[in-house]
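Quick one: the structure is below, and I'll ask about it shortly.
Removed from the display is one protein chain of the complex; every other protein chain stays in position.
The letters A, B and C name the chains in turn, as written, and every chain counts its residues from 1.
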Amino acid sequence: MTRHKTAMTDQTQHNASQNPDSAAANSMWGGRFSESNAAIMQAINASIDVDKRLYAQDIQGSMAHARMLAKQGIITGDDAEVICKGLAQIKTEIQEGRFVFSQELEDIHMNVEARLKAIVGEPAGRLHTARSRNDQVATDFRLWLRDQIDYSVGQIDKLLTALLDQAEKHAETVMPGYTHLQPAQPVTFGHHLMAYVEMLTRDKERLQDARKRLNRSPLGSAAMAGTGFAIDREATAAALGFDGPTRNSMDAVADRDFALEFLAAGAICLIHLSRLAEELVIWSTPSIGFVTMSDKFSTGSSIMPQKRNPDAAELIRAKPGRLLGAFQTLAVVMKGLPMTYAKDMQEDKEITFAAADALDLSLAAMAGMIEDLTAHPAAMRAACQKGHLTATDLADWLVRELGMPFRDAHHVTGRVVVVADQKDCPIWDLELADLQSVEPRITAQVFEVLSIDASVASRRSFGGTAPERVKAAVAEARARLNV
Amino acid sequence: MTRHKTAMTDQTQHNASQNPDSAAANSMWGGRFSESNAAIMQAINASIDVDKRLYAQDIQGSMAHARMLAKQGIITGDDAEVICKGLAQIKTEIQEGRFVFSQELEDIHMNVEARLKAIVGEPAGRLHTARSRNDQVATDFRLWLRDQIDYSVGQIDKLLTALLDQAEKHAETVMPGYTHLQPAQPVTFGHHLMAYVEMLTRDKERLQDARKRLNRSPLGSAAMAGTGFAIDREATAAALGFDGPTRNSMDAVADRDFALEFLAAGAICLIHLSRLAEELVIWSTPSIGFVTMSDKFSTGSSIMPQKRNPDAAELIRAKPGRLLGAFQTLAVVMKGLPMTYAKDMQEDKEITFAAADALDLSLAAMAGMIEDLTAHPAAMRAACQKGHLTATDLADWLVRELGMPFRDAHHVTGRVVVVADQKDCPIWDLELADLQSVEPRITAQVFEVLSIDASVASRRSFGGTAPERVKAAVAEARARLNV
Amino acid sequence: MTRHKTAMTDQTQHNASQNPDSAAANSMWGGRFSESNAAIMQAINASIDVDKRLYAQDIQGSMAHARMLAKQGIITGDDAEVICKGLAQIKTEIQEGRFVFSQELEDIHMNVEARLKAIVGEPAGRLHTARSRNDQVATDFRLWLRDQIDYSVGQIDKLLTALLDQAEKHAETVMPGYTHLQPAQPVTFGHHLMAYVEMLTRDKERLQDARKRLNRSPLGSAAMAGTGFAIDREATAAALGFDGPTRNSMDAVADRDFALEFLAAGAICLIHLSRLAEELVIWSTPSIGFVTMSDKFSTGSSIMPQKRNPDAAELIRAKPGRLLGAFQTLAVVMKGLPMTYAKDMQEDKEITFAAADALDLSLAAMAGMIEDLTAHPAAMRAACQKGHLTATDLADWLVRELGMPFRDAHHVTGRVVVVADQKDCPIWDLELADLQSVEPRITAQVFEVLSIDASVASRRSFGGTAPERVKAAVAEARARLNV
Partner (left out) sequence: MTRHKTAMTDQTQHNASQNPDSAAANSMWGGRFSESNAAIMQAINASIDVDKRLYAQDIQGSMAHARMLAKQGIITGDDAEVICKGLAQIKTEIQEGRFVFSQELEDIHMNVEARLKAIVGEPAGRLHTARSRNDQVATDFRLWLRDQIDYSVGQIDKLLTALLDQAEKHAETVMPGYTHLQPAQPVTFGHHLMAYVEMLTRDKERLQDARKRLNRSPLGSAAMAGTGFAIDREATAAALGFDGPTRNSMDAVADRDFALEFLAAGAICLIHLSRLAEELVIWSTPSIGFVTMSDKFSTGSSIMPQKRNPDAAELIRAKPGRLLGAFQTLAVVMKGLPMTYAKDMQEDKEITFAAADALDLSLAAMAGMIEDLTAHPAAMRAACQKGHLTATDLADWLVRELGMPFRDAHHVTGRVVVVADQKDCPIWDLELADLQSVEPRITAQVFEVLSIDASVASRRSFGGTAPERVKAAVAEARARLNV
């Protein structure tokens, strides 16, 4: 078999050939090791391909650490300056694509430190004072995730804006409201879209709550016990925008709650998007025809020239799988791990990065689709002819006007529906005589509540679908959400 | 095959035999149905075995609804009073085990309503005015979950108390701190336990954030479009202790975020407990012997008379599986569901109830285990003899006293460790000459930092393991958490 | 808070009050324990509420074990006879509902053994020779799951029969075939249903492969090391219908692969059912109207008298969540467990039992729905008017008759579709002139391939949708599957 085993084998061979002297053990921790790592070990152990995405946060954290060390007199001010200058140079090298990452140096922390040593010499060796990779990576990852949350919240705001714009535009556009995908009662398209505004508002709050909880600095927890150097954890926390330092050094290096909480919140957000995506798919099937997605968000078929497929909606519908899978993955990793850091936790970043990308991509694509969406009010109104959508209004009228208990009114209405089905018309097209054959006390006044528009207009209870309510809800949401 | 198919077949047969007239269609909605449900349909559809657990909340919600209807003049005050009296009687019947639940009546809502009709007659039929089972069940479930969260938070508080008590007691008890389950640096047992205090504090906050978000009343959203009756949603919300009504009627009946968020928070909490449980299992294996669990939380073997098994810890270790499974189950159910209510959502309660029980049971069992836990300080101290736990202290001394860059100090220390391994002793039992053979500038002063106790005492950075820090952390936590 | 904490608290109190002498330690293993278990420990530890479902298998296994012990001369023939007679009596007591299960006796094994002691006295104490609960429960659970798989396979067969009957009936009923929920090419409804026959056939095979793998007897592995008694494991394996004994005693008591494999296979099966359920939900929305589910599998609304909801389909659509959750739960439990048995594994049965019920219920409900399903061929045919379903046939004609490369034909057809959309008609209603305006070489012969029926009839490739193919496929499947 001539199997193409790209991912692993190639990379490993690449390293092996690139580093003829890989027999030398790792220079950061290898002092007492007599043998170098196996190639397969390097492949499974190295995280640089993944965690290089943390480079900006790693450098930011190291600068804050170096300056604090100098302020506390643990290293000299000169050393700190040299270190920070070197780190700034490295940041530029990475941003300009000139930095050569090495898999043997395992991770972003050691890649940066090794390069720093090459640039500034001995002072580089003083940077790791009162610090361990354990608190360093926890700090980097929190900084990154904080940025990520801010970015995702911004993406949600864009989608909220798109939804609010469409909701406002369609505050009076009637359509069937469904339960069980069966027509239930008429609603407005604007009201329907506002349901998603509510969901996304909660998503935003959940992300913000997660941000609040993650915003403590692990820096200075060192390996896991704290340090004997007279460091100032408040200072580094403040310099990095944290609300303060974490309270227990062991928890600080062993905790990945923040990632789990982000993944759970992201999964719930994408479940919301998947519901809207499912609706877009259903609404754009020709038999329904409520909406058309723009060409920008549709694709064709390689074999069927007439096709116009809602691919973007389908891809968004699929994405909760990613977030749910990522949450499950990290949960499985963390479950049952004894204190404190264990290498198992290295799995955290790859899955969180991929999940964050899936979240952002879905939010952006959905915002684009909603902005571009063309609704078809005529098709929506036509669909209201099926399913006797104002049956509840009839029952309510019986309660209100005839003083009938609701349960009895429900039964009377049920019988009216049977009559209408026999005549193959909606209940509002029945003759008064038809209605009276079921309940003699019904008067012609009933027709005032049986039309689609009357029904919608009547639902003025707070949170209801009446156009005036929808317009008020849009205005209130704009003000509250500041979007 | 004479298979014992208890769960399903028996129940169904039971119902079939109990209700000879089951041919009659459901009395609440069956008006226009010509044929009754299949037995298998009843088995898959009925939720009463599960949702009867909501009886108190259902009755509470109905009372608030009836009173509001009366206040708004939608029903008479007399009717409301009769209804509430009937409901109070039903509550007593259920609490005293005298209520006969019927599977044909599908769910708790219809069981209660049918019984109400039997007790009070016609007014019962007026209770469902301006309400649907869709907003009713959403209200009941939120009320139940709010109580559940309050209960779980109380359970967490009990566990926090147990942890703080043990942490205080063992603020000076030294033990090896581990990373990768390898001895890393000495810590105190109290510090170790305080890591869990941090985790549980976050768990508590997460549950409280979830409570804050769920505490809006869906009541009055009716089927999904709101209602034309002049109801007062603020009033029912206030009567039920909600912060206010939900803002969109469609979202209100289609949303189960609150359950998902609770399940995710509960899963993370149980992951924390599983980590502690794993440690208890490891600590109580005879080769480690750091702790003994009380007889109350241990079991024996049916074949090996000498066994003493940490069953409670193992069961707690397993329980995150339940919560993670429940979260995945509900997420799978909700993903891609179009608006608004769909019967798929009926799956929500059974899994949430079971998950809540698993959470509470685990918290209670862990609190009991921790309260009863006997630590063995001598065994913990003895274990500190292995693994050169103060190697970092030596490296730090080299940095501090000799001005060596940390990276160089790390290498020197690595060579000292090799010497100690050759002599089969901890580094603090080496002769000064041994140390000087590696680095001549080392002086006898170094031994002041090499002892286990000196190391622990030195970690005075905020969040560090020094006993004084641990004591301060316990005191601070007691004050902050009010436990 | 007057919280109703049914599940746990009540049960525990119940036990406490029922057993005033619960201070006495467990009689099976408690010899050297000085204190009895905590109430909370009993609540978390006891499994009898769950594993009593294994009673028949437990008794079956004990009988086989006793007879083997006698045959090997380890106990007397008289003892074996007395034991088996006692066990038979216990089985009857349980089946007749006369057996009193005790939570203090923890599980089904000890409940049965304690009762056996009460019935037969001393010989009961000889039954546990050369056996442990570890191999006993593994044996019971495998026996139960083997029965379960046989039952589920039978359920699949019933559903296959229902699908084949409908497929045969509708081998010529044309409907739009969809990709992306967009009409793509015409197919027959029979062909569509036959896709599910393929899926369920694989499900059946997967379950049968799982059965093959589980069918080894753990009995005689004892606690985990095997036994020094001269037992005959082949004999007990044969007596219990196993293909032979397991090969390693440690694996035998630590393995739950069989449950994981069943849950994975069951989850995949329910994913298939969820796809069909989704289609039934979509097909029965009035704008589509392809099918009607019988009253037996539909429900109404408590507020909207006109509703007819596809509840059974929705519940089935939700059920994969249960199986996926169960698989994840057990996987989380088993991950990282050291050899051999750990109490964590006690979680296995409750989730497997519940998952099996969900599987069986879904299969039975789907079989009933499909049997009862009324298809609406006219609506299906009418829907074929939208979406230019024979566009591929036009492209294929251009390839075949004009020798055009497919890619060019695809482009020509795309332009024809644009013309038809402008004229608001399907491509087969265009004039020849219209077609020739795009590609002059097109002749009137093309209309022979452009009708829905011609298209369907032409797809005669193996596995294609031509009615003759579908009929042949139904016949072949009936013969192969023996249903």
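One rule holds for everything that comes next: a contact is a pair of C-beta atoms (placed from the backbone, for glycine too) under 8 Å apart; a residue touches a chain by one contact, two chains touch by 3 or more.
In this text, all values refer to a predicted model and were calculated from it rather than measured experimentally.
A.B. asks: Which one, B:180, B:441 or B:480, makes contact with the chain that was left out?
C.D. replies: The one listed residue touching the chain not shown is B:180.
A.B. asks: Give the residue, chosen from C:48, C:271, C:382 or C:425, that touches the chain omitted from the document.
C.D. replies: C:271
A.B. asks: Touching the absent chain in the whole complex: find that residue among C:60, C:362 or C:392.
C.D. replies: If we include the chain that is not displayed, C:392 is the one touching it.
A.B. asks: Looking at A:48, A:119, A:238 or A:315, which makes contact with the chain not pictured?
C.D. replies: Selected residue, touching the omitted chain: A:315.
A.B. asks: What residues on chain B make contact with the chain left out of this view?
C.D. replies: The list for chain B reads 178-185, 281-282, 284-288, 300-311, 314, 328, 331-332, 335-336, 383, 386-389, 391-392, 395, 410-411, 413-414, 416-417, 427.
A.B. asks: Write the list of chain A residues that the hidden chain touches.
C.D. replies: Answer for chain A: residues 1-8, 25-26, 28-38, 40-41, 43-45, 53, 55-56, 109-110, 128, 131-134, 147, 150-151, 222-223, 294-312, 314-322, 324-333, 342-347, 351, 353, 357, 360-362, 364-365, 368 touch the chain left out.
A.B. asks: State which residues belonging to chain C touch the missing partner chain.
C.D. replies: 28-29, 31-32, 117, 122-130, 134, 177-181, 184-187, 191-192, 194-199, 202, 205-206, 209, 213, 220-231, 233-234, 245-255, 257, 260-261, 264, 267-268, 271, 274-275, 277-279, 282, 317, 320-321, 324, 327-328, 331-332, 334-343, 392-393, 396, 399-400, 405-408, 410-411, 414-415, 417-418, 449, 455-456, 458-466, 469, 473, 476
Criterion: only the chains that are shown with their structure count from here on.
A.B. asks: What is the distance in Å between the mean C-alpha positions of chain A and chain B?
C.D. replies: 23
A.B. asks: Take the average of all CA coordinates in chain A, do the same for chain C, and state the distance between these two points in whole angstrom.
C.D. replies: 32
A.B. asks: Averaging only over C-alpha atoms, locate the centres of chain B and chain C and give their separation in whole Å.
C.D. replies: 29
A.B. asks: I need the residues of chain B touching at least two other chains; which ones are they?
C.D. replies: As it turns out, chain B has residues touching two or more other chains at 28-29, 31-32, 128, 134, 222-223, 317, 320-321, 324, 327-328, 331-332, 342-343.
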